[in-house]
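For this depiction, one protein chain was excluded, whereas all remaining protein chains were kept in their positions.
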Amino acid sequence: PKPLTWALSGNPDSLDPQKTAGTLTFQTVRSLYDTLVEPDAKGQIVGALAERWQTSADNLTWTFTLRKGVKFHNGDALTSADVRASFERIKNKEFASPKASEYAAITSIETPDPSTVVFKLAKPFSPLLAALASGWGAILPKSLIDSGHDFSSKPVGTGPFVFKEWVRDNRIVLAKNPDYWLKGLPKFDSLIFQIIPERAVQVQGLIAGQIDGSDIIDQEDVPMLEASGKVNIDRPLTAQIFVLAMNCSKPPLNDLRVRQAVNHAIDKQAVLDVAYGGGKPVGTFMNYGNAYYRDFTSLYPYDPAKARSLLAQAGVGKDTVLEMVLPANYPPHVKAGEMYQEMLSKVGLNVQIKLVDWPTWLKDVYTAAKYDFTAIAHTGKLDPDGTLSGYGTEKRYVRWINATAADYIAKGAGAVGEENRKKLYDQAMMIMAREVPFVFTGTSYRRVVTNKRVKGFRMDPILDTYDFRHTELQ
Amino acid sequence: MVPGDPALVIAGVDATAEDIAAIRARIGTDRPLPAQYLDWLWRVVRFDFGTSLTSGQPVTALIFERFGLTLSLALLGMLISLVVALPIGVVSAVRRWSFWDYLGMGFSQAGMAVPSFWLGILLLLALAVKIPLFPLFGSGSLRHLVLPAVALGIARAAVLLRLTRASMVEELSKEYVITARAKGLTERMVKYKHALRNGLLPVVTIAGIQLGYMLGGAIIIEQVFSLPGLGRLFLFGVYQRDFPLIQGGVVFVAFAFSLINFLVDILYSVLNPRIRVG
Amino acid sequence: MIRRPAARRLYYAALLFLAILGAAAIAAPLVAPYSPTEQHLDRRLAPPSRTHLLGTDNLGRDLLSRTIYGSRSALLVGIVSVAISALLGSLVGLVAALSSPSLDNLLMLVMDSLLSFPTVLLAITVVSFLGYGLVQVMIAVGVIYAPTFARLVRAETLALKNEGYVEASQALGTPQVLVVFRHILPNLLGKVVVQCSITFALTVVIEASLSYLGLGAQPPTPSWGLMLKDARDYLVQAPWMALYPGLALAFTVLCFNILGDSLSERLNPKL
Amino acid sequence: MSTPILEVRRLEKRYAASGILSRSRAGLKAVDGVSFAVEAGSTFGLVGESGCGKTTLARALLYLDPPTVGEVLFEGTPLGGLSRAGLRGFRRHMQIVFQDPNGALDPKMSVRASMGEGLANLGVPRAERERRTAAALELVGIQPAHAGRYPHEFSGGQKQRITIARALSVDPRLLVLDEPVSNLDVSIQAQIINLLLDLKSRLALTYLFISHDLNLVAYLADRIAVMYRGRIVELGSTARILDSALHPYTRRLFASVPRLTGERIAPKMEGDSEAGDSSRKGCRYAARCERGELACHSNDPELHDAGGGHLVACLLPEKNDQGG
Partner (left out) sequence: MADALLSIRDLAVSFQGREAGGSRPLRGVDLEVGPGEVHALVGESGSGKTLTATCVLGLLPVPPARIEAGSIRFQGRELLGLAERERRKLRGRRIGMVFQEPSKYLNPSMRVGEQIVEALILHLGLSRRGARARAAELLELVGLPGGRQILRRYPHELSGGMRQRVMIAMAVSCEPALLIADEPTTALDVTLQRQILRLLLELRDRLGMAVLFVSHDLAVVHGISERVSVIYCGKIVESGSRERVFGRPLHPYTQALLASVPEASRRGTRLAAIPGTVPDAAHVPAGCAFHPRCPLAVEKCRLEVPALLDYAAGPPGRAPAGGEAGASSHLAACHLAGRS
């Protein structure tokens, strides 16, 4: 039968999950590698390559029991040595993984027997489980690690699909792994990731039936796709939080009243609808699906008059020129930026847009904080620490300093148990929602469009990765 | 220096300062710029462009992987533009100020006025979406190259057409044409045997230069048609601040361009006996 | 020998169009019905109607106003970058033609190596050094087309240098600098003007291409290239978004080309 | 003997080889060791076939394109030793008229402006300039009222008159005329020649007259130098060159000249086939010379006095019956 062709908006920079931070990579390699644990459809972390695990009373020793009979694509059987080699690889300073510090808490890895792995920690660190469930926690075969195999272009894992070929900037071809440890899965033979940067082409491909699915469809395209009658459109909320970030270290945005004015000036729903294709305002720095979410949306309603008076109080007039730096390679953020600018100008803030490419944005905005405003999205994290750590200190690009909030956040990482942690994070989020280093515009809907022949496609709600294991073709 | 730090790009937004420092150490951007540059120069001399920072693959391999497609695209585009430009240009010149000439010149003006990326999108919309004659995406077969090559070729054809016409008009006004007529040759022989050969000579040179431009023009067209060519690679390198890739790409394209010009010079001297060296 | 009346009519039509364009650019605030950046979020992607003669874009901005204002960017980029390349190129060409062979060779080597890069590639490289924006595009395009001028001016100067009147002037004891200003520059001017017109057309296309790649004009600046880029995503739903900036662009290019052709024909009665 | 107004000593002009692929790397010697002197008040004729280096010589001796080797002395002053400014000052004494009147005037400048240039360089005030320009135009038979016109409004002959007037505007003592009439019609040619004759007697000028038209040179010049491939091969008074030339080339040249008084050309082609290239060594005429001997192919003859100021560069000059 015809293979399943999935549209990918760009070329992954590498297929080595430990060597990159690229979303496209993790979306793709989800089908090639497995992790010890993984999030289920609700975001709960469940066993994967590890059947079960337990933590010691002091929370310093984590013991994982591996599933039996799991085989790598090269035929090697999965053992605890592979797990150990994988994590030693990512922690290796010379290997320089961008995700190395997620495992910094691990001091040693022991393998008492082939199916048991023991992680020893220096201090309690609750986010570890999330780090093991994320894409970069993939388990690679020790034999190939030792031989210096090039995983970035020839990935070998335990995943549901086996790598066939990668024609860069064109397509990645995978074939069903007949020995997959979930018996009977996957349910189809061949999977192709077709790289198509033009959204309009993806849409036409979907209508023509040449593409079976895509998750980056614009709201404007929906009527046409619906009219074609060939596709199903699923509209889940994403875990992304769209923000208008403000540089709190520079006048006039260091003045709380100005930040509040900005919050009142923005019609968040309008921005979500027009720029991001629909969504829901959040009012905080946590996504809806997350257990730690709390509703702060009523704090700063759309109120241009109030915005104007706050600005007047702060003494900010038209002569203050503020710079909004936008990442040119993300058209939705550019569009949102144009809307923010127009809304801010209506309340009397003079904002100039400057487009920069991604590396410049990372350097000037994200690292050096040379900006006044920027529009961006924060991706969802399996653990609240991933979202919040560093805020309240000068480490984060908004340069919002609040020792109390920072303290709550730091404590949250060490605390054990969801209830305990939630209390701490609630406090931190409340301070943030009041002091608004961001305009928390909201989270958007995603439009996952699949051909009607595709059934059972799942996208991880938080990690944004594709899960084709249960997918069927009719 | 180019703004942006490749280590930041590789590290992504959630990386810590330690992670970034480790990456810098791995890719070598922690060293002073002059040292990096000297190192790069030394390797280039040995035809080693290093490895791409983002993908870790050797730059040379990446370039050669893509070059075939871009070259075929450029060659096919050139073929199309020659096939369009030469006959129309010659007919325009021979029947100057006739209906056909106006038509040809109109086409040429239109071809120059429409940006090739725009033409590409329209072609895609018309011949892949509305009338699905050609594939929407993908690559690997000739069918995938036809539309992009047409988009690329038409804009260039416009230039070549004008040139062919001007050159033929000039040749037809030269004295040796009168000699040919005075010999009693038929008009066809006069125009197509005598004038044509000389008229096409400057076209050869310009076509060669145009081929070089097509390599560059392919960047945008590859973007429109999702083709995995050199242009996309280069653009990606620029976007990602993948310095070895940018540098390798620049050197390679300059080299390819010079090579093409060199070959064209040779071809020109083969065709033009006047500058053949004895 | 005989100039075609049709060609002359075309020439005047082109001049007229460009004059209108220039007037529109200058008087944009007076003639445009709306502000080019004002968003009417309730009227997004509206087809041409009485309120919006050319329709609206994805942010509900009036396309007629944006197209009118877009002529400003196009003409500005054209004028500035053509000025840069004409001045820079002519200077290099003059110096090369009049200086020692070694300096001549060096300058021309630099120009030729600039010329040996595909235009778009060079523009992207330059812009990625300087950052994105119209100003950067103007500089990039100015640099890119300078070699064309340098070559032209050098060739013409070398030819003029051997003209009887230049030698006669030297024989009369005119200092070199004065010879250049009095005899060489005025006689070069015609061809340079023609080249300017042709380059202008190229510039407009390059600006559109760079804006299409997101390297050119910055939103919400109304630029035709940027409008085309925005329109790309809505080609099927709102084709009018692409049509008018596209037409404006094509006509501008067309007119500058016709202008260049007619001017060069005027200068060269042979063809 | 007084110092000649112009003296050229072993002048050489080489053109650099163009392009790396050109055959001769040393470059082309367009003028190869030419020496002669021009007496004040005389007309010195220079003849030779196309491409022999006449124009190159003229440009070199005026330092419009300085010679590679050699000296040019104007009234005893070596021009090579002058600074740029000094040379500019000197230029007013020697002027040149070019072959092509159409290229000799700046199409973008009115005749008045073109004419005034030399005087302006000398710092002559405007009013004075206008007056002298008008006078110079009058001298060559152009209505001064037409000074505001542009070159394309004049015929070829008129343009040539204007260029002559321009050359004369700075009161030169020596006028170099590089084929001043060969682009003009027969009837106009005579007008210009007459004009030159008039001017010479009225303004006490010295002419260096360059032409390939032997009739014309014979008609105008007091002394004639014959050039062949960058060299002067014979130099003497007009009468001597016409009647008792010593160099076979000169003889052949003058025998070839069609004349109104001559016989009809005989349809015979003795030895008329195309001559080959001259050898690198030896006399450069040897390959075409009907009398060439072995020695001619190895020895390059120097220009030497064959008596009475009649110079010739030939190993086997014609034996002449007349002595001095």
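Order of writing sets the labels: A, B, C and D. Residues in every chain begin at 1.
Quick note on the criterion: contacts are C-beta pairs under 8 Å (C-beta built on N, C-alpha and C of every residue); 3 or more make two chains touch, one makes a residue touch a chain.
Just so it is clear, the model here is predicted, and its values are computed rather than measured.
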{"item": "Among D:A127, D:A145 or D:A266, the residue in touch with the chain that has been omitted", "value": "D:A266"}
{"item": "Contact residue for the chain not shown (choose from B:A74, B:A180 or B:V238)", "value": "B:A180"}
{"item": "Chain B residues that touch the omitted chain in the full complex", "value": "174-176, 178-186, 189, 193-194, 197-198, 201, 271-274"}
{"item": "Absent-chain interface as seen on chain D, which is shown", "value": "49-50, 155, 157-158, 185-191, 193-194, 197, 212, 214-216, 218-220, 238, 242, 252-253, 256-269, 272-274"}
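One rule holds for everything that comes next: only the chains that are shown with their structure count from here on.
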{"item": "Chain B-chain D separation of Cα centroids, rounded to whole Å", "value": "53"}
{"item": "Whole-Å gap separating chain B and chain C, where each centre is the average of the chain's CA atoms", "value": "21"}
{"item": "Sequence positions of chain B contacting 2 or more other chains", "value": "3, 129, 223, 238"}
{"item": "Multi-partner residues of chain D (each touching 2 or more other chains)", "value": "none"}
{"item": "In the complex with chain B, residue positions of chain A that touch it", "value": "11, 13-14, 16, 19-22, 93-101, 104, 150, 152-153, 167-171, 194-198, 201, 204-205, 208, 210, 329, 356-360, 362-364, 366-367, 386"}
{"item": "Residue numbers on chain B that touch chain C, as the complex places them", "value": "2-3, 97, 102, 109-110, 112-115, 117-118, 121, 125, 129, 166, 169-170, 173, 212-217, 219-220, 223, 231, 234-235, 238, 246, 250, 253-254, 257-258, 261"}
{"item": "Touching residues on chain C, where the partner in the complex is chain A", "value": "37-39, 41, 44-45, 58-59, 128, 131-133, 214-215, 218-220, 232-237"}
